[in-house]
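Moving on to chain A:
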Amino acid sequence: MDVVYSIKPLLAIMVSLVAACLILLTGERSKNLRESWTILASVIKFIIVVSMVPSVLDGNVLEYTIISLAPGLFLQFRVDAFGLLFGILASTLWIATSFYSIGYMRGLKEHAQTRYFFCFAIAISATLGIAFSANLLTLFVFYEMLTLATYPLVAHKETPEAIKGGRKYLTYTLTAGVVILLSMAIIYRLTGTLDFKPGGFVAGSASADMLRFLFVTLVMSFGVKAAIMPLHEWLPTAMVAPTPVSALLHAVAVVKAGVFGVLRVILYVFGPAFLHDTGLWILLAYLVSFTIIVSCFFALAQDNIKRRLAFSTINNLSIVILGAALLSADAIKGGMLHIAFHGFMKITLFFVAGAIYVKTHKQNVSELDGLGRQMPLTMGSFAIGAMGVCGIPPTCGFISKWYLCLGSLAAHEIIFLFVFLASALLDAAFFFPIVYRAFFKKTKEDINPGFNEAPLFMVTPLMATAFFSLVLGIFPNAFVHFIEIAALAVQNIMGG
Partner candidate 1 sequence: MIAEQFPALIIVFPLITALLINVVGWWWIRPCFYMSILALAVSFISSIGILNTVVTQGIIHYKLGGWDPPWGIEYVVDHLNAFILVIVSFIGLLICIYSKKGIEQEMPKKIPQFYSIYTLLVMGLLGMTVTGDAFNLYVLLEIASLASYALIAMGEDRAPLASFNYLIMGTIGACFYLLGVGYLYIVTGSLNMADLSELLPKLYHSKAVLVAFAFFLIGIGIKMAFFPLHVWLPDAYTHAPSSVSAFVAGTMTKVVAYVLMRVMFTIFRPYFSIELIPATTVLGWTAVAAMMYGCVLAIAQHDLKRMLSYILIAEVGYIVLGISMANRMGLTGAILHIMNDALMMACLFSVAGAIMFKIGNRDITNFRNQQLNKKMPFTMAAFTITALSVIGIPPTCGFFSKWYLVIGAIDAQQWVFAVALILSSLLSAIVFFKVIEKIYFKPREPVHPDSGGTHEDVVMDEAPISMLIPIYIMVGGILILGILSGKIISTVIQFAVPASF
Partner candidate 2 sequence: MIEYIIAKYNYWAYIVLMMIGFYAMIGKGNLIKKLLGMNVFQWAIILFYVSTSVKKGGATIPIIQNGHGPVTHAVDVAQYLNPLPHVLMLTAIVVGVSTTGVALSLAIMIYRKYKTLEEDEILQSEEYEALKPEE
Partner candidate 3 sequence: MIREVESIIIQTICRILIPFIQLFGLYVIAHGHGSPGGGFQGGCILAASFVLIVVAFGLQEAKRRFSEKLVNLFSSIGVFIYAWTGWMALLLGANFLDYGRLSKILPADPVHARYYGVFAVEVGVGITVMAIMVSLFIDLVTGGEHEEAPE
């Protein structure tokens, strides 16, 4: 691995911060200007992030140090393959969400739009910061920033329910934050460094019991954002947020940041070897398997579309962690790919939920009868997204699940293969009724609503993401070489 010093990671993060300031300054005066800042920043950010791909694929690591905080502790960015994967995902989907947000916010004439766009831009910066962090401390800095930037978005509606959701969100994530802080401080005192290293760096620095304790606290506290089962409660509650927020943040940025953190901890702090030696992996695997199965049943019981999607998110996040916990090369690769692919699919589904809400003010599954005729493009995209989440070829969900299944076989734990398969079946059980209702069930009223789609600003992004879900399924290495990047990351971890 060659280290290349480059200011690009910093630029990528700063773009949206600058945009946030511009939004705040011009927001109240001109709506169009405000939203063009958002879009401009998202495009620039995407270009910067993608421009890093070739260099990383060459086996380089891009590094940028801002300042030294303490001996052995830097505020530092380092773009490795895994971080880049997450960075690409977030920056790509931000473009889509920017357009979608405009349609959504204008369609519903929401209040406090400036605050909304401001916090959104900050949240994206924080997400990229998490992706590009070189060490646990930098990651923590951005992790907390993300928490705080998301809080106003959750409480956006300012109804008692939204405020309660916001409170619950803060309680969970801030508590997790201080636990991370404590564990991080202990690790720093044990090892004198917090730099991520493929294959881990803490093994052997303290007694096994101490390390076990640290592993549990760190995984569980990052697991709060990753919504591992006893700690998932905030996510369905946070669905009171406007749909673009649920889409980008609660399907991609925030929860994936949690998963990303868990994976960093497993693979880059403790390392597969340590997990394997202590047998912690099997513990973690069973824990997330429990989440995978139980969340499906919860999802089945939900009538509200967004809540149902939320439980599906919980399910898929745990699938990613299970992939990493299995510790075989294929499983880890599948997990990493699933971070990216699930992002595309789930954001489609959320976009659809929002489009339905803007157009018809319907929020429940039971009200969707016959909607497929009114909004065929939207519901068609939903069908593609649902297929993807269930892992049906030719969508991209199939590819990641394929690797995950291979990985579970490689780990000689056949039971987890069944977990993957069962969850795919259950996914189908709660997604396809929606598709069925929309396309095949007649409305109770006899009137056949004609073609009446959601605003263009909303339909275009959701069709684009659905399209990408398909394209990535057929040509998984298209555009940004997701598979190659993931393979490179796995190679570093396993080789290191």
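Selection rule: all candidates are chains of the complex that A comes from, given by their letters.
Rule of thumb we're sticking to: contacts are C-beta pairs under 8 Å (C-beta built on N, C-alpha and C of every residue); 3 or more make two chains touch, one makes a residue touch a chain; residues count from 1.
Values in this document were obtained by computation on a predicted structure and should not be read as measured data.
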For chain A, as assembled in this complex, the candidate in touch from 1, 2 or 3: 1
Residue ranges of chain A touching candidate 1 (in the complex, touch as defined): 66-70, 73, 75, 140-141, 144-145, 148, 152, 155, 158-160, 162-163, 166-167, 170, 174-175, 177-179, 181-182, 185-186, 188-189
